[in-house]
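One structure, pasted below without further comment.
A single protein chain has been omitted; all remaining protein chains appear in their positions.
Per-chain numbering from 1; labels A, B and C assigned in written order.
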Amino acid sequence: MSDLALCADLAGEVRLFDIDVRAAEANVAVGNALFSHPDARTSFRVRAVRSAQEALEGSDFVVLSIEPGSITMRYADLEIPRRYGILQPVGDTTGPGGILRALRAVPIYEDYAHQIMTACPRAWVINYTNPMTICTASLYAAEPGIKAFGCCHEVFGTQERLADWVGRWFKTEPPDRRFLRLDITGVNHFTFATAASWDGHDLFPRIRDMIADPAFFADRSETAARRRAEEKWFENDGLIACDFFARFGVLGAAGDRHLAEFVPWYLTSEENLHRWGVTRTPYEWRVARLSRLSRREPGAPLTPSGEEGVQQMRALLGDDSLVANVNLPNRGQAPDLPPGAVVETYARFERDEIRPLLSRPLPPLLASIVSHVAKVQQTTLEAARLGDREMAFQALIADPLVRISTDDARRMFAEMLDHAREALPRFR
Amino acid sequence: MSDLALCADLAGEVRLFDIDVRAAEANVAVGNALFSHPDARTSFRVRAVRSAQEALEGSDFVVLSIEPGSITMRYADLEIPRRYGILQPVGDTTGPGGILRALRAVPIYEDYAHQIMTACPRAWVINYTNPMTICTASLYAAEPGIKAFGCCHEVFGTQERLADWVGRWFKTEPPDRRFLRLDITGVNHFTFATAASWDGHDLFPRIRDMIADPAFFADRSETAARRRAEEKWFENDGLIACDFFARFGVLGAAGDRHLAEFVPWYLTSEENLHRWGVTRTPYEWRVARLSRLSRREPGAPLTPSGEEGVQQMRALLGDDSLVANVNLPNRGQAPDLPPGAVVETYARFERDEIRPLLSRPLPPLLASIVSHVAKVQQTTLEAARLGDREMAFQALIADPLVRISTDDARRMFAEMLDHAREALPRFR
Amino acid sequence: MSDLALCADLAGEVRLFDIDVRAAEANVAVGNALFSHPDARTSFRVRAVRSAQEALEGSDFVVLSIEPGSITMRYADLEIPRRYGILQPVGDTTGPGGILRALRAVPIYEDYAHQIMTACPRAWVINYTNPMTICTASLYAAEPGIKAFGCCHEVFGTQERLADWVGRWFKTEPPDRRFLRLDITGVNHFTFATAASWDGHDLFPRIRDMIADPAFFADRSETAARRRAEEKWFENDGLIACDFFARFGVLGAAGDRHLAEFVPWYLTSEENLHRWGVTRTPYEWRVARLSRLSRREPGAPLTPSGEEGVQQMRALLGDDSLVANVNLPNRGQAPDLPPGAVVETYARFERDEIRPLLSRPLPPLLASIVSHVAKVQQTTLEAARLGDREMAFQALIADPLVRISTDDARRMFAEMLDHAREALPRFR
Partner (left out) sequence: MSDLALCADLAGEVRLFDIDVRAAEANVAVGNALFSHPDARTSFRVRAVRSAQEALEGSDFVVLSIEPGSITMRYADLEIPRRYGILQPVGDTTGPGGILRALRAVPIYEDYAHQIMTACPRAWVINYTNPMTICTASLYAAEPGIKAFGCCHEVFGTQERLADWVGRWFKTEPPDRRFLRLDITGVNHFTFATAASWDGHDLFPRIRDMIADPAFFADRSETAARRRAEEKWFENDGLIACDFFARFGVLGAAGDRHLAEFVPWYLTSEENLHRWGVTRTPYEWRVARLSRLSRREPGAPLTPSGEEGVQQMRALLGDDSLVANVNLPNRGQAPDLPPGAVVETYARFERDEIRPLLSRPLPPLLASIVSHVAKVQQTTLEAARLGDREMAFQALIADPLVRISTDDARRMFAEMLDHAREALPRFR
């Protein structure tokens, strides 16, 4: 809403729907504060509505961002697997946590897909909920004609990190992240930059030099300890992103806490994770944070959010074009990843159209690793759609993080399903 | 050179090489006139050089535009097939004429590819010679690391025709062609618009309505007769482009004289061709025109050429980005056409990089027809590379225009090879 | 039924159903004569039934062999196209005749598919009706779980021709056709031997030598004239099969009258066809022959038919295994032909199972030609299923034999549909 507040050339109404009415109303207050801010340049209005139907009717854009099931169900996602030795710094995308969260989210998303195709079939649907890939895919599975895409800012973080390095390498001010030109491919949060340049300089040789220094990959356990003490769970140094570069020649293009969850090498123990400077966000902290309602400091300045949502809308309305990373079903834009799977690549946003740019291929072995992840996601979605417990367990056991015995896995999964059963009507 | 003359932000030297020194010198005179024109804003200079080597050394861009073999060899391309009942309005792209021309061009192109990779391996190579597809492919076959692409303005013509129709449909001034937004796919000169819009209006329903009127496809023999009388060989009404639309639901995106050459339906007789308002350019007219050296009317105004070459260069130099149609090896941008074949789609020109946009698929039966054309082209290229006469004949007989007996085809091909033998060292 | 009569180890009942009851009864008479022949070793019985339902109930095998629509509709298949210059020696597989015949056959086949899956879902269904590919495909399109395959003896003819050549090359008695070991691939009647051996001798070098003699491909117009005079429409010398070998290095594995219909090179005129020693079966002769009811000369000896149907049944019943050519949906047995299309390759018949052998690839350009034929067939089937006239016309115009103007093609197709309208309920 900050970005809308700063945008002079769009106009309209923001309708907020939340199953928790108080939350919607709190957000209306935030919105009103933003839209009436002295620096605001908008004529947008904001109001809370009592039903999804009311929110959707006649909309041009639908933004989906939900918590599937109660926040305390993150216990099932995170803490139960941890007891079985499976560590997940985030646990909302992949691994046991991501799978259970998907089982909860898919029925909700299917329902939204049907409502959208009834109330506003020509609207563009922007998904921000994790698991990004499965949520976006579930919209298309329920309604193939839907115009949906998924947005994630992890790639921005990679650009910002590269901007810092550019500042150091070229002894200059770090450029704006948008001047860092990448090619990316993969599935959300397990995305890779297959090329990177700035001002005509190929940055890959620079990265190669940087990481050749043995000090680069030195143990960061102390950094991790400090981060834990300061509750800076999201900070990381891109060491894992660079370890992928060392191994495969392409740069991880998501935060280390995400990248670590897709392979078994970084999460064998807390110590191992800390060695890369990465920390696990505690379940309790999550509950505490997400329980707080939105507020806005009075008098705070009005600043751009750094997200691209409003620019994407402007482009889709025909006011501009924009090249941005986006999650969409693979019609061929990632030729080495499974067709139909939701993949993350760059695309050109144009008037009422998103045209993917063809991405470069990954190195074959990494393409195989990413493709397997995509297959696990497709199986998870199918299991969620059918309410097929055996198929869901098949996905779980095939997930790269699940390296426990099948007996343990079966017990763990039963506990997880049981804990979240309120939000799993198809699995009772 | 007109466009360079009008471009203030590039600078450099144009080196003209021609195996006919007089032609190069005549073009230097044209260039000097353009660059010193009162309206010119350039600091470019132009000079003729005596060797390809001299032209290439240190170049940033190489523009290839040649006549492979003497102009009188078009007799073999056009007139010999005509005696066997094979009519070709153009005959430089496909059909017997396109194949023979390819056999002459490929050795020359292979030689240029090697010279370029020695003299200026980082240069971008822009091909304008027909057969566009095979010439561009031959550069990559000879030097896989080359940075080459092929340019063609036929798609512009489709945009212009659509602009006229927009003017009529919306009772407005015809917009600039660049505001007609298309998606295209195919092989050069056999390209199709799979989507078209203007100002947010989907134009396909309008085309459907327009051609539903029986008058639309009425006999244009009289128009064709007038065009022949006035020597307006290049004029056409897009009737064949629209007949493809009627048949397959996508719009032919090249001139009718090109489109007609890729299927057997329009060239069964002169009368049939004329019925669509299309004429065959006579061989004699071609010889006469191409024998004239370039000249420029003194005092003529300096106007943009309508081509995009200079804008493409600016984008590749990093001054801008540009989305343009381009001929490139298929790495996946046309997922329903053969991998590796040179295809024509849109791409984004960026600093030192061309990133294809993923194109929509063709209707399956048309995709099969286009794919077969691509296979014939790949076989022709291979035959030209190896000097394999049987393989070249295989390509010829598989070409959609060749619907004569194999005995006749063999005799015809022998005559053609014999007539052009001076330019076919590998086939003697 | 001759083969059943000679088979001691199978027993059961043959139920004959025909929409023309007299035909079924005439065939019962033939069957009774065969089963009671002094040399017969069977306990099979035969009877006519009044409904398909009665024939199917509880069957182990279903044999489909029909004439779709009245025999006089072959006029529409053959004579109407001939007036437009399209010659078809057979006209029941491909070309305008094959397409119109498919449009008539598909609804009947869909109906049978549904009846079979109700009455005898575990039965094996053997199709002998042309167009073989489309009829067999239509069973799977209507009932994906059906166990159907198509049988054709054209490959046997190729083996017999090779056996004759072996006799000549090795100065021996021509071996039994079954000792000629081939690999084949393609679509029915447009099938190719990609390898051939006898007794460990690779026969391809022998063919190469044989056809290198210029006399081999000499004009056979006189032979064709004699064949016409003697009404020997089915005789041919394999010259076209060998012309494919000369062109592509693989041997046509169907009769020349079939092979000629899939490419435009042999049917440009009657003279051209006769030059290869091939004749067109006249429409009138067909009507006369097919109007005759079956009879059997009393006292005629009981001889094997040369077909493999009974051996296939024995293998499917588990009494033996058999490697035979067969038409089945492409699950990968022909990796260079479209997935899902019905293709002809070798397969191993085992107990209740047919396992395709992986076939060698065709030369790429021929694979492209065959693939296009398969796409035309898939489009024809889809059009027949939907009753979509425009889609049927799309298939017609894309057929390699149709090299007339689109105006003429449209008129021709309208006439054909009109003539056969009784049998085309979906196209009225």
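Here is the rule we go by: a contact is a pair of C-beta atoms (placed from the backbone, for glycine too) under 8 Å apart; a residue touches a chain by one contact, two chains touch by 3 or more.
Quantities reported herein were computed from a predicted structural model and do not represent experimental measurements.
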Q: Would you mind listing the shown chains in contact with the chain that isn't displayed?
A: A, C
Q. Pick from A:G12, A:P174 or A:P264: which residue touches the chain that isn't shown?
A. A:P264
Q. Per the definition of touch given earlier, which of C:R45, C:H114 or C:R181 contacts the omitted chain?
A. C:R181
Q. In the complete assembly, which of A:H189, A:R257, A:R275 or A:H419 touches the absent chain?
A. A:R275
Q.
Among C:P121, C:G306 or C:P335, which one touches the chain that has been omitted from the display?
A. C:P335
Q) Which subunit A residues touch the hidden chain? A) 243, 247-248, 264-266, 268-269, 272, 275, 364-365, 368-369, 371-372, 375-376, 378-379, 393-395, 397-398, 402-407, 409
**Q.** subunit C residues touching the omitted chain (full complex)
**A.** 181, 183, 197, 199-200, 318, 321, 323, 331-333, 335, 346, 348, 350-352, 355-358
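Here is the rule we use: only the chains that are shown with their structure count from here on.
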Q) What are the two chains with the top count of C-beta contact pairs? A) B-C
Q) Among the chains, which one keeps its Cα centre farthest from the Cα centre of subunit C? A) A
Q) Centre to centre, by mean C-alpha position, how many angstrom separate subunit A and subunit C? A) 56
**Q.** Length of the line joining the C-alpha centres of subunit B and subunit C, rounded to whole Å
**A.** 43
Q: Can you tell me which residues of subunit A touch two or more of the remaining chains?
A: none
